[in-house]
Every structure is written in C-alpha cells, then in structure tokens.
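Removed from the display is one protein chain of the complex; every other protein chain stays in position.
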Amino acid sequence: MITIRYFGFLKEALGISEEQIDAQCCKNTAELLDYLRNRNTQWADVLSDANIFKLVVNLNVIHDVTPISSGDEVGILPPVTGG
Amino acid sequence: MITIRYFGFLKEALGISEEQIDAQCCKNTAELLDYLRNRNTQWADVLSDANIFKLVVNLNVIHDVTPISSGDEVGILPPVTGG
Amino acid sequence: MKRIQIQTHPLDPIQEGMTFQKEAIDCGAIVSFTGIVRGNDNLIPLEYLYIEHFPEVTEKEIALIVHEAYTRWDFKNCTVIHRVGKIAVQEPIVWVAVASGHRTEAFKAAEFIMDYLKTDAPFWKKEIRVDGSSQWVKAKNTDQQKKQRWLYDGK
Partner (left out) sequence: MKRIQIQTHPLDPIQEGMTFQKEAIDCGAIVSFTGIVRGNDNLIPLEYLYIEHFPEVTEKEIALIVHEAYTRWDFKNCTVIHRVGKIAVQEPIVWVAVASGHRTEAFKAAEFIMDYLKTDAPFWKKEIRVDGSSQWVKAKNTDQQKKQRWLYDGK
C-alpha cells in the first residue's frame, strides 16, 4: 500500500486528508497523479498542476518524477502561504 | 562676533573646540573657510575639503555658500562615523 | 548557530530577542523580523488564522533556505520561529533574526529568508472571519516576484 497525505485546501476540496491505495496503481509519482486525476472530473480539477506546489516522498521534497512502491508515503502540497 | 564650533577629530587636530572671531572677517561661509585656512599650513591641511563634511549655520545644515554676520554660530563638521 | 522551531504555543519576540542578543557574541549587527496577524485585510474582519504545516518537511525546507542564505552572506547566528495552529489577530506568527559582523549581511539574509519562507516552506493559512466564514488563503504572485528578485540581486 501507498499512503497519500493531502494538505491545506486540498484536504477540504477532496474531502480526505489521508488514504491508502494499492501500490499496483503506479510505478512513480507521475503515474500516481494520473491515477488520482482519473478518479473523476472533481479530482482532475482539484489536482490540476496549478494546485500542486510540490510532492513529498517519505518526508523528502522531490523535484523530479520519483519511483514509488509499497510502504512509501506521498504528500501532496498545494501552493504554500506561510509567514 | 561669530562663534565657530569644531567637531570630532577637528577639535583635536586644531586644538580648539570653540572660538569667537570678529564678524568683519567674512561675509559668508566660503570666506570664513578661506580665513581659517589662511591662518597657517596646519589649519589649511586640517580644514581641507576632504575633512569637511558639512557646515552648519545656526543649527541648520547648509548646502550652499551662506551669508553670515555677527551673532551667528557656524559648526564645522568632519565626515561622520556614527551607527 | 542556527535554530529552527515550529510551535503551537504563543511566539514571544521579546523573549526570543533577549536570548538571541545574548548569544550574538562578537556580532556588530542584529536584524529581526516579526510577522503579525493583521485583522482588517478583507471586508469581513478576521477572527483568527489557522495554520497547517507538514511536520519534519517544513523544518527541513526552512533549514535549506537558511543554508542558501548562508552561502550568500556571512552571518553567525540565525533563528527562525513559525507558529502553527490557531493564531489570533495581533499575535506574532513568524520571527526571524540574523546576527552578523556588519549590517548589510544581516539585513539581506533576514529579508531573503522571509521571502523564501513565504514561497517555499510548507505552511498553509486559513482565515476564519468574525462572521464564521472561512477560506484557505491563496498564494500571492507578488511573493513569487519578491523571491525571484534574489536570482538577480544575489547579494
């Protein structure tokens, strides 16, 4: 299983803060995003590129497509608004 | 009489912090500086342009040659080093 | 010495400033920034902010920002404290302090850290207004521009 964590407005827009999905779904972070966007048009809209600032795999911010497998945790971060 | 006040290193280099001179010496601040520089080579050296940052007449910083007369106070300020 | 702290309890810039000043041995300059929750930016006044973050990741991202500042300017001490959770109007939300030999380094590093913290550190702000309505704050383009300025105005 892969754990997915949603932050900020994504949580409320998707109605979920964390979920576990079968690791068969996707070999890497790009495939994971495709998989989630294919759920329905709402997911596709909410998870549009403009709404995703960064992905985090196992607490490391990633800058390129990154392989994922069972046991990994992926965080999906919307644009940040701290300070 | 015109009162002249010296500040910072000028005081020590000239061995004087304040003096009064006859107002007949000079009609304006440029003439005053000439008058003081003509006292001897030491005064000319110490009061060189590089050592004078600004002149103050009656507590107002001046930016141009300014008329002076009896009762006026002129401050001679070397380059500043605060902060 | 670098210190990065995320906390839910109130942030006290005075207390932090005292500690920071005491530790800034041989530094000629201290610049500090305090960010405070404003109440009247919108039509309906704010009651409080709620700030979410990503524990561990936020600290790591701030450490990267401080390190990047350190490669650009020579400074000795740096503290970054950011509050999360519920924060009332007029309360401090973020405090950044930099101590260095001379003033320019401290000014530049503190401003740089704040600009990058705004655009890179995983914090999300939700506004809860006095009428009970609430909304997640949208990221500002002006913050991106302020950050990009440092690409050219590196020092």
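Here the chain labels run A, B and C in written order, and each chain numbers its own residues starting at 1.
Here is the rule we use: contacts are C-beta pairs under 8 Å (C-beta built on N, C-alpha and C of every residue); 3 or more make two chains touch, one makes a residue touch a chain.
No experiment lies behind these values; they were computed from the predicted model shown.
A.B. asks: Using the touch definition given at the top, which of the shown chains does the missing chain touch?
C.D. replies: Counting the whole assembly, the omitted chain is in touch with B, C.
A.B. asks: Among C:6, C:51, C:66 or C:110, choose the residue that contacts the chain missing from this document, as touch is defined above.
C.D. replies: C:110
A.B. asks: Going by the contact rule already stated, which one of C:31, C:65 or C:139 would touch the omitted chain in the full complex?
C.D. replies: From the options C:31, C:65 or C:139, the contact with the absent chain belongs to C:31.
A.B. asks: List the residues of chain B that touch the chain left out of this view.
C.D. replies: Residues of chain B in touch with the missing chain: 5, 7-9, 12, 53-54, 56, 59-61, 75, 77-83.
A.B. asks: By the contact criterion defined above, which parts of chain C meet the unshown chain? Give residue numbers in ascending order.
C.D. replies: 13-14, 17-18, 21, 24-40, 90, 101, 103-104, 106-107, 110-111, 114, 146
Operating definition for what follows: only the chains that are shown with their structure count from here on.
A.B. asks: Quick check: how many Å separate the C-alpha centres of chain B and chain C?
C.D. replies: 49
A.B. asks: Need the CA-centroid distance for the pair chain A / chain C, whole Å please.
C.D. replies: Spacing between the chain centres: roughly 26 Å.
A.B. asks: Measure off the straight-line distance from the CA centroid of chain A to the CA centroid of chain B, and report it in whole Å.
C.D. replies: 73
A.B. asks: Would you pick out the residues of chain A that each touch at least 2 other chains?
C.D. replies: None at all.
A.B. asks: Of all residues in chain C, which are in touch with two or more distinct other chains?
C.D. replies: Within chain C, no residue touches at least two other chains.
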